[in-house]
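Omission of a single protein chain aside, the complex is shown with its protein chains in their original locations.
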Amino acid sequence: MKYVLIPLLPLIAFAINILFGRKYIKDKAHWVSVPAVIMSFILAVGAFMDVKAGKVININLYDWIVSGNFNVTIGFLIDRLTVVMLLVVTSISSLIFIYSVGYMRGDKGYYRFFAYLSLFVFSMLILVMANNFLLLYFGWEAVGLCSYFLIGFWFDRKSAANAGKKAFVVNRFGDFGFGLGIILIFLTFGSLEYLQVFPGAHSIVGQTLNIFGHEVDTITVICLLLFCGAVGKSAQIPLHVWLPDAMEGPTPVSALIHAATMVTAGVFMVARCNPLFVLSPVAMNTVAVVGGVTAIFAATIALVQNDIKRVIAYSTVSQLGYMFLALGMGAFSAAIFHLYTHAYFKALLFLASGSVIHALHHAKHDDEQNMQKMGGLRKYMPITYLVFILATLSITGIPGLAGFFSKDEILWRAYMGGNLGKFLWFLGTTAALLTAFYSWRLIYMTFHGKFRGTQESERHLRESSPVITVPLMFLAVGAVAAGWVGIPPLFMEHGDRIGAFLAPVLGHSEGHGTHAEEFMVLGASIAVALGGWFIAHRMYIKRPELPQKIMDKFQPVHRLLFNKYWVDELYDKTIVQPLLKGSEKVILGIVDAKIIEGVVNGVPALIGAFSRRLRRIQTGIFSYYGLVMALGALIIIGTMIFLK
Amino acid sequence: MVPLSWYIVLSAIVFSIGMFGFLVRRNLIIIFLSIELMLNAVNISLVAFSHYLQSINGQILVFFVITVAAAEAAIGLAILIAFYRNKPTVEADEINLLKG
Amino acid sequence: MEEIILNKLSYPILSLIVFLPVLGALLIMFLKKARHIRWATLFVTIAAFIAALPLWSHFDKTTYKMQFVELYHWIPSMGINYFIGIDGISVLFIFLTLLLGVLSVLVSFRSIETKVKEFHMSILVMETAILGVFVSLDFLLFYIFWETMLIPMFLLIGVWGGSNRVYAAIKFFLYTLVGSLLMLVGIVVAYFYGGQTLNILALSSVQYPLHIQVWLFMAFFAAFAVKVPMFPVHTWLPDAHTEAPTAGSVILAGVLIKMGAYGFLRFSMPMFPDATVLFAWPILILSIIAIIYGAVICLAQKDFKRLIAYSSVSHMGFVTLGLFALNSQGLEGGILQMVNHGIITGALFLMVGIIYERTHTRVIADYGGIAHAVPWYAGIFMIFTLASIGLPGTNGFIGEFLIILGAFKAHMIIGVLSALGIIIGAAYMLRLYQQVFFEKLNSSYENHPLPDLNLREVITLLPLIVLVFWIGFYPETFLSYMHLSVENLIQQVNAGSGGRHLLAEYIKIFRGAF
Partner (left out) sequence: MSVPQFFFGYFAVMLIGLSIMVVTRKNPVHSVILMLVLFVHIAGVYLFLNAEFLAAIQIIIYAGAILVMFLFVIMLLDLKKEVTERRFLKPWPLGLVVAGTFMVFITAVLGKLTVFPEPGKYSIDRIQAEGMMMTIGKVLYTEYLLPFEIASLILLVAIIGAIVLAKKRLE
């Protein structure tokens, strides 16, 4: 029961900060939120110990909605998958909270920031701890809401307010499918509780639904609808457009929500629903293809972006693609493993870039996120530079670091997955090459060479304060060492400890490949990682004029990538504008104003016109009225006489 | 003997003349006089019925009709005076406040 | 008569609640000072609310029967009685009405400066009329209350409204009156077919022939659909809402338009079960149109209040959708959503009224960035915005989820289409929120400081905020009242001679005709 406190503590912190923050707490808000989330972390460790000992905790607090045969509770399920997520969420949150103390200092919305962050942690914990789909949906929507608040944190900037709104509405498209999926689950299984739905999944294999006369496999429909939600939340094609814009939020938010935790909720959800997904090959393949295509698609865009945070954002989209690739190939634990390592190195990348932005901000640098105005920061910010390098090594998959193990496992699993798997492996490996290139490009542009800003701002450059760098160091440890729980059996007997730990929930991942093939895959990924590094080094250190030349040579390609394949513009033209214009011009202007109001006002208008004519008879002279009255009386008398 | 119907017809004729006067005269005073004429026409028939049916009720009714006629004339003429103060006319077709 | 449980309390509690406001109106007729009138009205509305609390505690949730019934002969020669009582459906609306009554008085403390006495009398008379509609179990009584309600509302819009108030008031009046008159005809027909009684419970157990059911259903539908308002007859609503004073909008949105949906529940469904099943499909489709149409139209609104009014069309589309899904989730969701809509839209109108008092403009473009100036206001507005969007944890979610679930049960496509409305709902509400509260502070407020909420306004909004989360996290408090009544209603509808079968027959006839 004490584990109820895990989500509750951040909620209390939120309540205190939002109610009293403005007047009383102000810049001491972190004294409320930071202890709360650290306490949650400690409790989560306790939960981990319990679960590791073999317990599965399932608490039902109370009946939430009861209606007819529909019954859903507020209740928590803490099993092995949940516990891993709990640890990731609470540990990274704790570090980012501490980092925010330094990063957000002096902001006039300081209390608000911590309130929202606490609310987010609460929602995320609800999301991972829920024991039924509706509560999962609750957390799902609530994290979206917090994301909305935090992206639009500096709401006086129009771009920030727009980005928040865009994130929320785009996510709604995904949630639309997700919600319908939940309803379909209820109608199929008669319950929304995990422990009742998953064991019963086998019994509905072969059941079909009639959609417009086509018989469609029920489980496939359910899985695809659920996946819709994941696509929205985890920014996969075609709903990826909100995540890069979400970088309008403060950097700790980008790190926590848009890299480490919230965006991985989709991965978590699909993994959670693995008993359903494994029954539908169609859904699995869809997941895998969407993941693989997203991975390479986002990586190509990241090649040419100049905004430091946007590069990392596209990198996140790409890495999430990897996770879905893994999910789709049935390697659920590999996906969770990558989720877990990714949380550390990506949070680190974001926070480190935040440190850079922070420094430039204090140096009154006018274009604090544009890499073209940076350079040579290595000598001013050695710690940041160091952790940045570590994170990059990790993400590009240099052997021994966290990213290497998880990414390699995904690629290896993909390679084993038949023809489609081989194709996806090829996509993934290519994406890895691109990843290596843009990650190093980022480092070279930011930290190497000469500072390209003004001299005035250069004078103010200095390393960030310890409250920022200490969390960076902690995360760096994670970025290096987090992968050691999943060393492949190839190198170490019982090395894949995380896979074994998650096996009761996510199933065993059995491979059918030879050692030679495995070494080949391994070698390929190491080769592309080094290859990408090498190319970046050539282009940005050895021959700095080269990028411009290439850019000029491949102008159309560059334009295509720089403008993100014009997806935003496409949506704007095909969905947003028609809806707005249609609403204003057609529906309001014609249907409502002309047709409906026309009929409604037309009838009285007709009567009105008629009575205006008729009104002339009303002279106001009573004798005329008398005359008409007498005439009427006469007619009545006449009819009575002659009808008799 | 004079048959009852003669009286009734006489009453009807006088009533119709009164009605004509009421409907078409412009002068309000004559319109009032026409009303009195119609009332009296009715009275004639009432008294005639009373006589021929050997019932006293008809006469009693005439009594009340005269009462009401007196009241009506008094009020009507008072209104006329009150109205005349606001708009010095007694012509029916110049009084068209009903038109609003 | 086995369908009722007579009032067991020592005093006629329902009559007391219903007539307390109108007695209060008589009382304030003798007051002179505006201040006294306001406080007296507030006192009366609060007293009525407190008087209703025994309903809460003494309500028997283990039965679907009418409770707290009072039955006296009124016009025995025509079988007309003074017959009032409540069941699990109406009890919620009683409380909603009483609560919004209090709040609408509170919010008018400063905004109404002219004809204060008449204003408050109108509010009190209207409260009595609305309460009367919800408790009446006799058709004549019901009709009297139903029509009485029109007059004070007409006055509220026409006298204390905005610039175009007369047009809006007349439009409102004509729309509702035309519908009501058709219902009157329906009542008379039902009276003669149902054995010369106006007892609603007795009429509900009469088996009408199908063609009579169809005609009667349409007659009643005219009255209720206008009131709800359903899709093609909704255009009075934006005008009336926009022009009405805040208190009028709150009552209009909060309870008045609920009377239409309540009518469906109390009359159309139990009395004409076959016709209900027959008409369920067209109504579901109209509801879907209302949901999407109302939402899309909101995207183009430039007027603060008008936007919320159109969002009402969309939300009430959800309500009718839920009701005519004709299963327990849909019905319960629909009823709960009626309450929710009363709370949310009522609150949104309150909030618009509060800011209008300060800025005297309803044009969205005149605002912008006011979150800087009025942070508390912005925060509370956010809560209601989220509830309107249907975010989990707020009351809007519970209602909409149950409705969509019910609709999905009725037919998959209907469920899918209704869920679309939620996406657009998020779009227009957030768009509104951004344009009003975010971005740079509009320059017109730099010189005129915009005061944040004062204590009275916070007190006005507080109960609604509490309800938003209460229903959001523990809706069982409210759902438990209606479970049995809804089950009973579904049984009554199904007890009709299998309307689905009849529907098939009708389609056959229809096809044969071409």
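Letters A, B and C mark the chains as written, and numbering starts fresh at 1 in each.
Criterion: a contact is a pair of C-beta atoms (placed from the backbone, for glycine too) under 8 Å apart; a residue touches a chain by one contact, two chains touch by 3 or more.
Keep in mind it's a predicted model, so treat the numbers as computed, not measured.
Peer 1: Would you list the chains present here that the left-out chain is in contact with?
Peer 2: Touch partners of the hidden chain, whole complex considered, are A, B.
Peer 1: Considering the whole complex, not just the chains shown, which residues of chain B touch the missing one?
Peer 2: These residues touch the chain not displayed: 1-2, 4-10, 12-21, 23-27, 29-30, 32-34, 36-37, 40, 43-44, 47-48, 50-57, 59-60, 62-64, 66-75, 77-82, 84-85, 90-93.
Peer 1: Residue by residue, what part of chain A touches the chain that was omitted?
Peer 2: 621, 623-624, 627, 630-631, 634, 637-638, 641
In the analysis below, only the chains that are shown with their structure count from here on.
Peer 1: Sort the chain contact graph into one of these: line, ring, star, complete or other.
Peer 2: Shape = line; chains linked end to end, path left open.
Peer 1: When you take the mean of every protein CA atom shown, which chain's own CA mean is nearest to it?
Peer 2: Located nearest the centre of all protein C-alpha atoms is chain C.
Peer 1: With chain centres set to the mean of the C-alpha atoms, which chain is at the far end from chain B?
Peer 2: Most distant chain from chain B: A.
Peer 1: Hey, how far is the Cα centre of chain B from the one of chain C, in Å?
Peer 2: 59
Peer 1: With chain centres defined as C-alpha means, what is the inter-centre distance between chain A and chain B in Å?
Peer 2: The mean C-alpha positions of chain A and chain B differ by 93 Å.
Peer 1: Chain A to chain C: how many Å between their CA centres?
Peer 2: 37
Peer 1: For chain A, what residues touch not just one other chain but two or more?
Peer 2: Touching at least two other chains: none.
Peer 1: Considering the complex alone, what residue numbers of chain B touch chain A?
Peer 2: Residues 19, 22-24, 31, 92-93, 95-100 of chain B touch chain A in their complex.
Peer 1: Could you please specify the touching residues of chain C with respect to chain A in the complex?
Peer 2: 174-175, 232-235, 293, 296-301, 327-329, 332-333, 369, 371-372, 375, 379, 386, 391-393, 397-398, 401-402, 404-405, 408-409, 412, 415-416, 419-420, 422-424, 426-427, 430-431, 434, 437-441, 473-476, 479-480, 483, 486-487
Peer 1: Of all residues in chain A, which touch chain C in the complex?
Peer 2: Residue positions touching the partner: 18, 22, 62-70, 74, 134, 137-138, 140-142, 145, 148, 152, 155-158, 161-162, 164-165, 168-169, 172-173, 176, 179-180, 183-184, 186-187, 209, 211, 579-580, 582-584, 587-588, 591-592, 596-597, 600, 604.
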